[in-house]
Structures are given as C-alpha cells and as structure tokens.
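Omission of a single protein chain aside, the complex is shown with its protein chains in their original locations.
Read from first to last, the chains carry the letters A and B; within each, the first residue is number 1.
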Amino acid sequence: MATRTQLSDATALDLPEAPRWRTLRLLLSKKIAVVCILVLVVFYGAAILAPWVAPADPNEQEFTVEAARAGPSAEHWFGTDQLGRDLLSRVIYAARTTVLFTVAVVITGGLFLGLGLGLLAGYRGGWVDNAIMRLGEILSGVPVFFLMLIIRAAYRERTNDLAFWLKENTFLGADAPPLVAFVIITGVAVPFVWVGLARIVRSQVLAIREQEFVLAAEAMGISTPRLLIRHILPGVMPIYLVGLSASMAGFAFVELGLSWLGLGVDPSTPSFGSMINAAGGVRTFEAFPHLLLVSSIPIIVFFFAWNLLGDALVDIVEPRTYRR
Amino acid sequence: MSNRTLGLMMGAVALLIVAVAVVFVLVLAGGDGDDDGDTPASTTDRSDRDAGDDEGDARDSGGDTSDSGRSSGGICGENRLVTFGDDPATVFDPIQVGDASTAEYTAEIFGGLVSLNLDLEVVPDIAESWEISDDGRVYTFFLRDDVVFHNGRRVTADDVKYSLERAADPANFSPTVLDYLGDIVGVRDKFNGRADDISGVQVIDEYTLRIELDEPVSYFLQQLTYTVAYVVDQDQIEDDPNNWTRRPNGTGPFRVKTFRPLEEIVLIPNDRYHLGPPRVDEIVFSLSGGSLSTRFQNDEIHIAIVPAPELAGVLSGESELAEFYRPSPQLSISYLGMNLNEPPFDDPLVRQAFAHATNRQAVNEVLYFDAFIVADGILPPTLPGYNESISTYPYDPERAAELLAQSRYAGNMPRIVLTFSGTGGDPPDALQAYQQQWRDALGVEVEVEAIEWAAYLRELRRGTLQMYATGWIADYADPENFVGKLFSSDSRINHSNYENARVDALLEEAATLQDPEARYRLYHEAEQIIIDDAPIIPTFWAIRHYLVRECVQNWVDPGTIVPKYRFIEIDTSGE
Partner (left out) sequence: MSQGLAGYIIRRLLWAIPVIFAVSIILFVVLRLAPIDPIDSLLGVRYDEEIAERLRQKYGYDEPLHVQYLRYFENLFQGDLGVSTRRLDFSVEEVVIPKVRVSAPIGAMALVLAYVLGIPIGIYAAAQRGTYRDPLTIGSWLFVDAIPIFVIAVWAMWFLALKVSLIDLSYEGVFHENIILPVLLMSFPGVAGVARFMRASMVQVIYEDYVRTARAKGLRERTVVISHIARNAFLPMITSIGLSLPAIFTGSLFIELVFGIPGIAREMLEAIFVPDYDVVIGFGLFTFSLFVLANILIDITYGFIDPRVRVEAERGV
C-alpha cells in the first residue's frame, strides 16, 4: 500500500492514461480474453436478437412420436425436446432469459447499489460507512437462496394474481406474467448481490483517498462530485470490473438454479434451468443424450467465458490490489 | 511485528479454525445417546444403528454390515429385503394418516378388525368372524384370542373400542375419522364433543364387539380396513403421548426398527403375528439415494420403480433390465376437472367439446412411451366392479369444434385457467400438450398455473378452481370410493361442484344393497351418467413400473395399500 508522503507539488493532479483505457488495451492484447469477449458477444447478440435469430417459435410443438426427442438434423440443428419443440430456438430464447436477468442484476445491484454504495461508504466514511457496511454484513448472512425459495414458493399465488391484474389492466398484456416473475426474482436477488462489490469498491476508495493526488485535490477544494467522477472513479473502475466479471457467473447461476428447481422465470419463458431439469436424470441422458448436452453446453460456455475473462482481468489489474 | 512471526501466528490460527470446525462437526455427528436417548429412531450415527436395542438377527446371517450390499451372494445373498419408499408425510399414528406414503408403512405395523388380502377382498384380521344383522345396521365381531401387540400384550375388545374412540376424540384432530367411521352411531357426537364415548361401539365380552351404524352401509367392512380403524396400544400412548409413534406397539406383521425421515425406514418381523409371521428377516425402505433403476442395475436394491419418462431408457432393446420389468396397474385415476359453477364450464357443451379435443392417446405415446392406460371410464380395470362397457368421449377435434360453436360461449370465451399443484416452472409436459391440443382444435388459449400444494388444496375445497389437474387413489377397493366420494353432491371432495339428482339417488340406493352384482349395476349406471355430463375428463389409469430381482418371491403390488410384505421370501440359494 502506498505510504503517505509529503505533498510535493500540484503536478500530481495530472493523471497518467486513465486506468480503464489501459485495462481495455491490455485486455485486448490477450488472445484468450479476445476469444472470451467474442464468445460473449455471440451469446449476448443471439439472445438480444432472439426473435429474429431463432429459426422457429420456441413454444411450437410437433407432438408426434417421430418428431419428439429427435436428435440433431438439418431441420432442427439441435434436435427437438419431448414435446417436439425446436431446441435451437429454445436455447436462444433461454439465453435471452439469462442475459436479461444478468443485465438487470448488474444495472440495479451491481452498478447502482454495488458501485454507488461502495463509493458512498468509502468516500463519506463515518456513520454512513458504518450503516452501509453493517447492512451488507446482515444481508450477506441471510441464507439468500432459501429466502428466495420462500418468496418464490409461498407467494406464488399473489404473484399469479398480480400478473393477471397487470395483464388485464395495463398495456403489458400477455407480457405481464413473464415480466412479473422476472422482476420478482431479480428484485429478490439484487439486495444481496451488491454487498461483495460494494466492499471491493469501498476498500479501493479508501486506498485511493490516501494517495497524493486526491489529498491534493481535496486540499484545493475541488467539489465532491467532480472529485468522485474525475479522480476516484477511474481508479476504482478496474478492480470493480474484475469483481463484476467474477460475479457474473454467480448472478446467472441464481436464475439457473431457481429455474432448475422450478421456481424461476415464468413457464412460458424458456430457461436453461428448466430445460436441464426436463432433460432429466441418468436414464434419460442415456437414452436421449442430446437433450441434456444441448441445453447445458451453451450455459457452460457462457460461465466459462466469464470465468476466464474475470481471470484475465485479475492478471491485468495489478494483482497486488486484488483482494478476496 | 515481523512478517515471519505474523505468518506463523496467522497460520496457527487458520489451523485452529479448521480444527475447531472439524471437532465441532465430529462432536455433532457423534453426539448420540445423551440428548436423544429416548428417540433412537432419529439418530444418524451408524454405531448407534448397529447397537440399537431392537437389533434383529439379520446382521448375524448377513455378515458384516459395512458391505452388506456387496456381500458374497450379492443382494440376494441374505434374507433381507431392500426396497424403496416414500418419505412419510405424517407420523405412524393410524388416525393421522391421510396419505398413501405413510399408509404403506402403517398397514404393515398395525392391524384392524378386518383387512384386505392381495386380491383386495375383505378378510379376517383381529376379528375371526362377524355377523351382520338383517337390516345391515349391526355388526358383531368375534375376535381371535391369540392376537397380541408387539410387546406381547393380548388384544381384547376393549382395545378395539379404545382405538375407535381415540380416533373420534376431538383432541386428536383425526382428519379421516368422519370419512371412514362417521357411519357408526355416536362417532359424530364424540367428535363434536357432545359425548364422551361412542354409543354405537359396545364391548359384549372380552372377545366380542358390536358396532351399530346409523344407516346400513354396504361398504362398511371396506371402510374398516382403512388405517383410521387400526388398533393401537392404550398403555403405550398414555405412557408416552409424544413419542410413541417412533416405535409404535401395533398388532401388525412388522415392527419399526428405525425411522429416519428422508433417509430410511427399517421394519423387522413380529414373530408372534397371528396370521403367520413374515418370512424375511428385515425390510429396508430406502427413502434416499440416487436413480433407483441405476441402483437396481448395480445390485444395490431388490425392487425399484421407474418413472414413465425413463421407461424408454430402461426397457430399450439392449437393456439388461427388461427381464426384471413388472408393470402393476394401480387403483387410481388421473383426470382434469372442470368447475360447473364457473363459466364457461357451466355449459355442458363446452365440457364435452374439451373432452373431445383432448388427445390422451397421443400424450401416452409421445410422453410416456405407452406406460399408462388411457382411462375409458372412471373405475380402474383392476377394481372389483369394473365394467368395460363404459366409454368416454373419444378424441374428435371436428366434433369438438362443432360442440363449441353450438355452446353459449361460442365467440365470447372467458379466460380459462388450468391450475395444478406444483412448485412452478414448466408445467407437466402433459398439460402443455393438452394446451396445444385445445389451441389447435378449439382455438381456445388455456392458461396453465401452478400453486403450492397447501394453497391448491384450499382452493379445491372452496371450489374456486375453474379447471384443475388432479387424481384419486383408492382408499379401499370399492366403486363407492371413486363414484361416490368424488361425485355425490354432498361429498367434500366433489371439487367440480357436480350435482345430479339421478346420480345421488343411485349412489344412495347402492349404499344400502348387500348384493355386490346389484350394487355394481347401480354404480355403472351412475358412472356412465357422470362421464356423459363430463364434470371431469378422465385421462389415465396409472401403471407403476417396477423392476424386481428374481430372488424376490411372492412379490405383488395389488394396486392399492394392503399389508403385503409378510408374504415375500428371498431365495438365497443363489440361482
């Protein structure tokens, strides 16, 4: 950690190349990272463009003995499931579920709460810091997954009612039920995901604040928002991105696990969790291996790409500052 | 402080933390005896299990317990049946049992005046014989004098009276007593707190008991075979009112050796069983573990069950398991119910249209590999009184569309929700398939919704569900248990709010008749009327798909719960 020295002169205020750009440049110089980014771009692209990319309606059944559980063919590249639905389309739509969920969690829990509260705690200190960190401590102790189970399971009826009300009374129409289920699982996940990120951000802010240029800026009376945005945020960003990318697989797993248990997104929305569950156990895997392979490999690749990317980022952003 | 010293200390502390954790865990795992010495059934420690005070002699014959599954002769090498089971939803208290999973064990541990044999006929158990008065209202039971509880105490008519009164005691909250014993004079009074005893049950002498009914009920003996009428030991219950169900002192062929929820139930024989003691040394019901068919294949268990969607994998051509396959038709039916009080199902034409639009055969073929029987009626084929002349609405999409067009709701179909009990996620594949069939044939979009089991039961009871997916398993083998319990207008479980005066009259008349053939005729007439009115769409009669090792002899699944394990023998000769 940098030792505090006497403030020499104001030139310390001139930052070198902003750390985030340096991070990106270094990242792109790594082959493995580029491959990961490409894989993720394809995944996210297919997911976002699902209605245009998917070859068929993911819920359309071809309900005959011949058409159901068919292996990959020219017509169905990934084969069909037990109801004779096109698995490629279902995979693409399931990717959309994963992507929407992770993006929603990152924006609300990661960016808004994680970064925001972390900055606040680190910069303001005092009781604000104490309150935020204590809240985080409490939240990280609650068995999150079980709380989600309770809310998803016990409140299902209320959720159904709300979805129906929205469907009848608002412009949402048929989109209401999936949206409600989606908002709920995101809403339950968010209060818990920010804690880890906020801790990382906070300790980084504390470290930066001790550096000369910030002390100088403070001494010069630069306004708080300006100081945060111009000086502290750039210093926090690399480590924040490391934390975020390391957490991405974890975020996605929340939805995957809940859907596997049958407590995730609305049934009309394909999800990797419910597809993996439907692909069944050992015997079904033996008889129809493509069901499990096709529905699990895309999500494994997704997790792996994020893991590798996170690891590559750790290497780039100084390992010395990397905690936990 | 130098980095080195710091390192040493931190390392030591880390080791300490790990050590504390390990010790804590070991203490927790091994801490048997003191804190729950009175409930050995709930400990998980193996040493406790082996040293249990009810140790049978199975261990001696089987050799070392640690590799019992893989001893020399494989699983057929010892006289110990290892099978699967369901986690009991309640405890082994006969009057609390309302579910099939618990009833399976309760039927082996306890016994009542009468019992069902493997052909589902009423046979003597504690009662040796009985007389029925000419008006069908008074039953006199003559008890055997050699029936004892597991602890050796002789069973007398007083025990039977105590057990029935205990069932009706309002302090015991039995959910089943009114359904099965409510016809006995005085049971309702006792249950409602208006009487201290059941006036209709009289002890004549030590081994004679008289039971009087409000009305003649032709299936009363059938009802007496249900668990709520089983005999329990007053001394044990009064000595230990809170814990007696862990090791109940019943009169059945087996007693409980261990019960560990979610893990296993071990039963050992009652060697003094009056109808002939069991032939195996021990039965292990495994409530835990992975894929049953895989464990069967690896010789870990004698009996496995295969869920329908896995059948293709197990029975495909080259599978070595096909030779062990034993399908067993069940006394149960699954169906889709429609609520006659809710639009659009208050219009019979709509109900008939849905029935015609439902392609059950396709679902059976595509999803279940033909594992079930499409229900062409309500009474299952193995039920006494089954009649094959009954027929349901066949799959006919054109006719379905026609009927719908003639209905009151043609063109203004309200929202339809099909509710099922589940934890959510994807609805059962079958419901999704029906959804598609109705969409194709009728142009109607039915929403499928899961709600929690508890909430589902509540809504069924209130009769608010518009359309629901459910099933029924026979409590006793009589047509009344299906046609009467599900469709008489005053039944609590008539969830479709079905009401037909003719059906009610037929059911009432049938209840009073003694001659089976005459009764069955009335039930058949009622059954066909019900099907034509279409308050439900019968879907499948279940078949359970078992794998049974060849060394297990006299194994049979009669399709409902009857005491059956005492007949099983294991051929240890090693064929």
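Here is the rule we go by: contacts are C-beta pairs under 8 Å (C-beta built on N, C-alpha and C of every residue); 3 or more make two chains touch, one makes a residue touch a chain.
This one's a predicted model, so the numbers in the text were calculated from it and none came from an experiment.
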Checklist outcome for this item: Among displayed chains, the one left out touches A, B
Checklist outcome for this item: Touching the hidden chain, out of A:Phe145, A:Phe164 or A:Phe213, is A:Phe145
Item to check | Candidates A:Ala46, A:Leu256 or A:Ile316 - the one touching the absent chain | outcome: A:Leu256
Item to check | Footprint left on subunit A by the chain that the document does not show | outcome: 32, 129-130, 133-134, 136-138, 140-143, 145-147, 149-151, 153-155, 157-158, 199, 202-203, 249, 253, 256-257, 260-261, 276-277, 281-282, 285-286, 292, 296, 299-301, 303-304, 307-308, 311, 314, 319-320, 322-324
Next on the checklist: I need the residue numbers on subunit B that touch the omitted chain, in ascending order.
Outcome noted: 1, 3-4, 6-7, 9-11, 13-14, 16-18, 21-22, 25-26, 28-29, 35-36, 39, 42-46, 49, 66, 69, 89-91, 93, 96, 98-99, 170, 173-176, 178-179, 192, 242-243, 245, 260-263, 286-291, 294-295, 297-298, 300-301, 423, 452-455, 457-458, 460-461, 492-493
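The working rule: only the chains that are shown with their structure count from here on.
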Next on the checklist: Centroid of subunit A to centroid of subunit B, CA atoms only: how many Å?
Outcome noted: 44
Checklist entry - What part of subunit B is in contact with subunit A in the complex they form? => result 290-291, 293-294, 306, 309-310, 312-314, 316, 362, 365-367, 422-427, 429, 432-433, 436-437, 448-452, 455
Next on the checklist: If we count contacts the way the header does, which residues on subunit A are in touch with subunit B in the complex?
Outcome noted: 61, 63-65, 68, 82-84, 152-154, 156-157, 160, 259, 261-264, 267, 273-274, 277-278, 280-284, 286-288
